[in-house]
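Omission of a single protein chain aside, the complex is shown with its protein chains in their original locations.
Moving on to chain A:
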Amino acid sequence: MTDNTPTVSGSEASEAPRSAMARFLDSDLLHSFLSSKVTVLAAFTTVVLMLAALFAPLVAPFNPFDLAQISIMDARIPPIGMEWSDPRYLLGTDDQGRDLLSGILYGMRISLAVGFLSVAFAAVLGISLGLISGYVGGRTDAIIMRIAEVQLTFPAILLALLIDGIANGIFGNIDRETWAIWILTFSIGLSFWVQYARTVRGSTLVEKNKEYVQAARVIGIPAWIIMIRHVLPNVLGPVLVIATINLALAIITEATLSFLGVGVPSTQPSLGTLIRIGNDFLFSGEWWIAIFPGLALAILVLAVNLLGDWLRDALNPKLR
């Protein structure tokens, strides 16, 4: 399995004198990527959106978080092309007079930041527990996996809501503007670790009986080094797939939590917060407040999901 997968594996690295770049250009992975137009488009969209979000302060016409810049008198201006529109506001404004385009760019920043951070948190937690569980086995394995199974019986969103509620209860009336993102990251990350743990544990169980691990054990290398240096690189392939798909899920979860009003505060809206605000104006004909952030969210999640799907197929030897 390790030989024909393009992940960085210990054995492969030692026998290949070619540069990493050359190997990449020649790989099945790149070929498979370029041959799928949908994937190229998805990757392009993802990169553009991420860059736009990352450089939002440079790209966006306004800073929607700076309350001194927004005026309530500019509230609910329709997008360009409609009656009463204002050339300063391409996609119109929301109920507080914030430019929607800027709001979407800054909001996507929060959505992506929470997405990446929570995926990283979930991955680190899940991989560690999965490695320990698979490698150590026995009672440790049983305990970790039973916790994981119990957690799997709850929908992730419910768990995220629960953790978010408890965290907000504990931290009470602290400054939400600063802490909301971290609380969200923590609660989403904590509700997504199980998949990583189960996958890594499965792969670890396979790897730990292979000769190279046995050999390492025989020459007396400590267990934790074997786990990190020898087993981990060989189980990362599936993790990459899960992480990509989970990024989309985490963004959706953040949007859902914010839509429900327990996410980021409305003075610093993420995409979900913007949709929640816009939702109140759908009946009165001010559709753009909800529709544009909704579209942005849909496009972002779709693009990331398509990438994840492709990655899953490309890394799965059975599908080739």
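Everything below uses one rule, namely that a contact is a pair of C-beta atoms (placed from the backbone, for glycine too) under 8 Å apart; a residue touches a chain by one contact, two chains touch by 3 or more; residues count from 1.
Everything below uses one rule, namely that contacts and distances are computed from a predicted model.
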item: Identity of the absent chain, which is to be given by its UniProt protein name, from "Aspartyl/glutamyl-tRNA(Asn/Gln) amidotransferase subunit B", "Amino acid ABC transporter permease", "Peptide/nickel transport system substrate-binding protein" or "5-methyltetrahydrofolate--homocysteine methyltransferase"; value: "Peptide/nickel transport system substrate-binding protein"
item: Full-complex contact with the absent chain, from A:Leu25, A:Leu67 or A:Met82; value: A:Leu67
item: Residues belonging to chain A that touch the chain removed from view; value: 66-68, 70-73, 75-76, 95-97, 173, 175-177, 261, 265-267, 279-284, 286
